[in-house]
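So that we are looking at the same thing, I have put the structure below in structure tokens.
A protein chain is absent from this complex, but the other protein chains hold their places.
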Amino acid sequence: MVNSREKTLTILKRELSITTDAINEPVLLARRSMSDGMGAAICFLGVVRGEEGADSITAIDYETFQQMAEHQFKLIFDEIEKRWPIESLRLVHRIGMVRVGEPSLWVEVISPHRGEAFAACQFLIDEMKRAVPIWKKPISRRSQSAG
Amino acid sequence: MVNSREKTLTILKRELSITTDAINEPVLLARRSMSDGMGAAICFLGVVRGEEGADSITAIDYETFQQMAEHQFKLIFDEIEKRWPIESLRLVHRIGMVRVGEPSLWVEVISPHRGEAFAACQFLIDEMKRAVPIWKKPISRRSQSAG
Amino acid sequence: MQIKVTFYSYFKDLTGCGETIQDVSDGTTLAALYTQLIARFSKLAAMEKSTLIAVGVEYQPRTYILKEGDQVALFPPVQGG
Partner (left out) sequence: MQIKVTFYSYFKDLTGCGETIQDVSDGTTLAALYTQLIARFSKLAAMEKSTLIAVGVEYQPRTYILKEGDQVALFPPVQGG
């Protein structure tokens, strides 16, 4: 599943979950571990907004091609491992019906300094939006089924 | 305390705490509120690392000029309010003795989209390091008092 | 040979199905496969430029030559997050 890899600076602790379960931030937070050399942790939370374009929505129905999504996330994690010294990378993407106000994405990056944590976290989300097969179907307030 | 301000896009909910109390992430997380229009929340945690330069340390003793620090943070918050549509900005900086592995800084930014949350969070930390009167005294493993 | 083709997102609505089998001859490229699928599912024609194509779990260019056992997935631009 993993491309040829160059020598990396640190061993990356990776956790990836693509799941219909609700994202439970306190539980995820309680499972965090950071070694003495780590000085920065960033968490990003993506939440379903009440409007999608001009439309007012009640939820987004997320669909994925799960096996490929997991593989594409692994490729992105590999690339991050090559570029930045990251100790821990955890990502949860919720799929299925996610109501307005609920999180669909949770990302945590732990690294020695904040610069690389910010860079890796933004790279991860950008690349996800480019390559990971996940799609959104907004559920509109009126029809409850419009696309 | 606040400079002349241009018309802002959103009302900024601001919380600032410069305190000797330990940073309690779960409690801070439980107090988060996001309105329906908000799609992104970023948390940054800065943690005391086991080495400062070449030296191995056990803690950092943070000192502040508190009244000025609070004012300078307010100026930075004002500037962020002008630049990005941020709904909520919360920052806790711990002062006094902070041991290795413990957080000294916690920042949370909530905004409609992730771009502005990342930008505002990085701007806030950069500006803090430029202008807010807080100083570090590393406590070395050997002397327990070296500067 | 027979190639299994899976559709995701609103491509399922355009084709009216989640997957199909397409008979192709040796040496068929993904571009040629797409043309054959348009003949069966005309609504795919408008999507040709923006369609992403994977073989297995990897993206492949239109010049990719299909081989026995390949599973192809067609879908619109992704939008996770």
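Note that the chains take the letters A, B and C in the order they are written out, and that residue 1 is the start of every chain.
Everything below uses one rule, namely that a contact is a pair of C-beta atoms (placed from the backbone, for glycine too) under 8 Å apart; a residue touches a chain by one contact, two chains touch by 3 or more.
The model shown is predicted, which means the values in this text are computed figures rather than measured ones.
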Partner chains on view for the chain not depicted: B
Touching residue (missing chain; options B:80, B:109 or B:132): B:132
Contact footprint on subunit B, counting only the chain that is left out: 1, 46, 62-65, 67-72, 93, 104-105, 125, 128-137, 147
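One rule holds for everything that comes next: only the chains that are shown with their structure count from here on.
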Chain centre separation in whole Å, for subunit C relative to subunit B (CA means): 49
Rounded Å distance, subunit A centre to subunit C centre (Cα mean): 27
Distance from the mean Cα position of subunit B to that of subunit A, given in whole angstrom: 24
For subunit A, residues contacting two or more additional chains: 46, 125
Contacts with 2+ other chains: residues of subunit C: 81
